[in-house]
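The complex appears here without one of its protein chains, the remainder shown in place.
Labels run A, B and C following the written order; every chain starts at residue 1.
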Amino acid sequence: MNPIVQVEDLKKVFRTQNFGRVSKITAVEGVSFTIQRGETLGLIGESGSGKTTVGRMIVKLLNPSSGHIKLDGHDVTHLNEKAFKPFRKRFQIVFQDPYSSLNPRMTVLQLLSRPLSVFGIEKDRKKQRMKVIEVLHDVGLHEEHLNRYPHEFSGGQRQRVAVARALMTKPEFIVLDEPTSALDVSVQAQILNLLRQLKAAHNLTYLFISHDLGVIHYMCDRVLVMYMGEIVESAPTEELFTSPAHPYTRFLMESIPDPDPELTNEIDYVNKVKALQSTYGCNFLSRCDRALPNCFDRHPELVKLSSNHLVRCHNPLKEASVWKRDG
Amino acid sequence: MSSVSAKVLEIKDLQVRFDTEDGVVKAVEDVNLDLFSGEMLGVVGETGCGKSVTLQSVLRLLPTPPTRITRGQILFHGENLLDVSEERMNEIRGGKIAMIFQEPMTSLNPVFTIGEQMRDVIEQHRRVGKRKANSIAIRALIEVGLEDAEVVLSKYPHELSGGQRQRVMIAMALSCQPEILIADEPTTALDVSIQAQILAIIKHLRQTHNMSVLLVTHNLGVVAQTCDRVAVMYAGYVVEKGEKFGVLKAPLHPYTRGLLESIPRSRKVRELRSIPGSVPNLIDPPEGCRFHPRCSFATEVCKREVPILEEAKPGHFVACHHWRRLGY
Amino acid sequence: MGKLILMRVLLLIPVLLGVSIFIFLLMRLIPGDPAIIIAGENATPEMLQQIREEFALDKPLAIQYVTFMKNLLSGKVVSIKTRRPVFEELFPRFLNTIHLTLFSMAIAIPLGITLGILAAAHRNSLLDNFVMVLALLGVSMPVFWLGIILILVFAVQLGWLPSGGKEGFANLILPSLTIAFALTSMIARMARAMMVETLSKEYIRTAVAYGLPRRKVVYKYALKNVMIPIVTVIGLQFGYLLGGAVLTESVFGWPGIGRYIVDGIFSRDYSVVQVGIMFLSMVFVLVNLGVDVLYMLIDPKVRRDVSKA
Partner (left out) sequence: MKNWFCSVRIIYRRLRKNRLAVVGFWIIVAFIFTALFAPWIAPYDPSEQDLLASLEGPSVAHPMGVDFFGRDILSRVIWGTRVSLTIALMAVAISAIVGALLGSLAGFYGGILDEVIMRIMDVFLAIPSILLAIAIVAALGPRTSNLVFAVSLSTIPEFARIARSAVLVERSKEYIEAARAIGESRLSMLFRYALPNSLIPMVVQASLRMATAILSVSGLGFLGLGVQPPTPEWGTDLSLARTYLEIAPHAGIFPGIAIFLSVIGFNFLGDGLNEALNPRLKDR
């Protein structure tokens, strides 16, 4: 069977214009990975790492500058909007901010029945309504919510509506772009649980994008770590958290303040300030405390540590993890 | 440590209201907090729990109208800040109690250089000339880890990164040698790696300058890693407070417990325990305990009576009718 | 920086070209023989023939336009009535208009900004309400009517000031007050709105939180942020000012460019109208360019980014 998503050497360059001056920013560079049916792949990185850009390119909300995207074995890189439409039905996305991803002037019924009309799944109003109610139940909402507008809901409920909209077309794959980072912790837990239930119930495959290691740990089977537009490490979740190989991955883990006051970690606050993209050598060089001479000379390649653990580092870590939460 | 050192700040029975078109928002209810010399107190809570409003009331920064402080006192060394003149308040703001904010992007004035903004503040509080102010600013910037301080002084805010700007804000606070630092979600807008650095700086400065710190955040991890004591707020009330080990390791309030259990930590957990429902609307909040509609322990009494904050264990306070049923 | 200004200047070319094409076509829409329109109704057949050749009127429209522009740029377009080059007549009248507008601006800009900022600093006070109502009346008052009222009161009833003409300083007072009233109101409203917005910004809260006195917060920290956009907005009002000048000049018999154009319309002197409007549009566009450059010079965000490039 084909992998459901296959991405090869993806690159995205943004051109920005600032007071008439054109500058190019490489947001994503040389990104390749595959997603197998039924798995949840995590994509983690800080702001500006290019993780969101990758998510949007997969569902063609952005077009890559170069590289290839295959969805279920079909190369969709150069398809136009019309030819891509059948894939839209099968490949959905849920956005970060439920306050801005729902049209404020549409009711829940209108929001959720649009996909049915657009894809010609169901034209009959009554049947549309039935289907909408069915999906609403799936996400923990009720018939009484049908005629409400987004502003009448709390953040968590809005995100449920957004998830429901993505489910309307019975997709196989959903990009979850930081789906809980705009929510409060107590509500985040509800939504994460819901997403896990839905996945099991509907045989879904997820690409889960987040900057929160805890969330990624809870949700994903396998994780990609992105730094400055590149994948720097890729491993099954357990392996990544028990033995991270890239210093950046470990650095991220150390940076997270644990709610258990007994698990302390001290961070050197003066150093590791600036993130510079070096033209040669390693991108992480300026923040790395284990740099060797060849780190300055050569940009590291993504190499295999084991069959499913890749790392982009000349001097990968070998010691055990700093992730204390499993104990 | 709280038993030996002196109280520097005491918030007593604070009640704050906002007037809006839809009605009066009951934002803060009978909040009692105290801060001891040299300690770091964390105030945690979710959106709309009143934590920021409480702290902004200390420096009287909330615009009136629509805000009304309807009851309570804010005592700084026994002096009620809600009564003092605007002139006296200006001596305290920055000089005695400094504050840093959530958005380092918008908290600095975009059309003045960092140097000009810092010098103005230093001249205001330390009564020194321009040159002396400049050297104080440079020292402060170096102390927060901005080594090329002189260059930073000549820059405009938009030329710095988010982390650098927050460092500048901290340096500005530091340069007037305040007794108290109020940090209102200082790292929420920043990446985790920058967050770790900023928190490390605050911790370091607290020790070297013997400042008391009042830290507001929604992130329990931040509190666990930096503070001595914690106060948990929900829907305008302080529901639990005490030493951080007590509150975070053995919470007595169902909300605190739910909050801790909601944090995703590991895959090995089959399912996260979440708190059902969402934060109430404070224009028309639930009667009795404001948490009762979301609480699995709630009984009739919770719907009727507001629980008072009582000392359950030494130094560990909780506002719940049923805390004994939750005890560890 | 220089490159950026040059780019702005280059961007003006298509706009001015557009203006000239529009005006050219508009004049071609006038029913009747264009030669007669250009030469006037009592022109001799020889004159008409000469005009046809000079303006290439028997050639396609594109060539006509090119010829017209050539004549325009070389200053050869002559007034139908006086047979003198339009430019020669227009320029002294333009100076009169500038005289009038500058004098009004000298009153309106400082007054408008001061009133607007005072109103914002004392929001919802009596002063604020008074200034804002006055300003709203000011922008609602038709200039020509205000002019007439002023003439009625100060020239007819009191006899203090002349009702029109351009003999001396006294003649300047009523027309410039007329323009200044509307302009002051407009600037005051903008200044107040911007100041109110600025005072709600987080960096202002920071300044307050650090104990800077209110005077300093308002008149140093907020004011500088307000002044930058105000400069641009005043620049944009310049077109309004020139328009207002047309009507005001008409009321007070001020021999400015506006009246010159209107007179041209009534005497069917279309060369005057064409050249006049082209000229004023060019001035307007150039003023906006100047404001843009000024903006770049005073806003640190633009200034620094540009010099680093």
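Note that in this section a residue touches a chain if its C-beta (ideal position, glycine included) is under 8 Å from a C-beta of that chain, and two chains touch if they have at least 3 such contacts.
Computed from a predicted model, the values in this text were never measured in an experiment.
Q: For the full complex, which residue in A:Val5, A:Leu41 or A:Val59 touches the chain that was left out?
A: The one listed residue touching the chain not shown is A:Val59.
Q: Which of C:Val19, C:Leu48 or C:Met69 touches the chain that is not shown?
A: Selected residue, touching the omitted chain: C:Val19.
Q: Which one touches the absent chain: A:Ala83, A:Val118, A:Ala201 or A:Val303?
A: Answer from the full complex: A:Val118 touches the omitted chain.
Q: Tell me which residue among C:Phe94, C:Phe181, C:Trp254 or C:Phe284 touches the hidden chain in the full complex.
A: Looking across C:Phe94, C:Phe181, C:Trp254 or C:Phe284, the contact with the absent chain belongs to C:Phe284.
Q: Which chain A residues touch the hidden chain?
A: The list for chain A reads 56, 59, 61, 81, 85, 88-89, 92-93, 95-97, 100-105, 107, 114-115, 118-119, 147, 149, 162, 165-166, 168-169.
Q: Extract the touching residues of chain C with respect to the undisplayed chain.
A: Per the touch rule, chain C residues meeting the hidden chain are 14-16, 18-19, 22-23, 26-27, 29-30, 133, 136-137, 139-145, 148-149, 151-152, 156, 197, 239-240, 242-244, 246-247, 250-251, 261-262, 265-266, 273, 277, 280-281, 284-285.
Definition applied: only the chains that are shown with their structure count from here on.
Q: Roughly how many whole angstrom separate the Cα centroids of chain A and chain B?
A: For chain A versus chain B, the centre distance works out to 31 Å.
Q: Mind pulling up the chain C residues that touch chain B in the complex?
A: Within the complex, chain C contacts chain B at residues 201-214, 216, 221, 224-225, 228, 299-301, 304.
Q: Within their complex, state which residues of chain B touch chain A.
A: My answer: residues 46-47, 145, 161, 163-164, 191-193, 195-201, 204, 218-226, 244-245, 248-249, 258-269, 271-276, 278-279.
Q: In their complex, what parts of chain B are in touch with chain C?
A: These residues of chain B touch chain C: 59, 61, 86, 89-95, 98-99, 101, 103, 106-113, 120-121, 124-125, 156, 158-159, 169, 172, 176.
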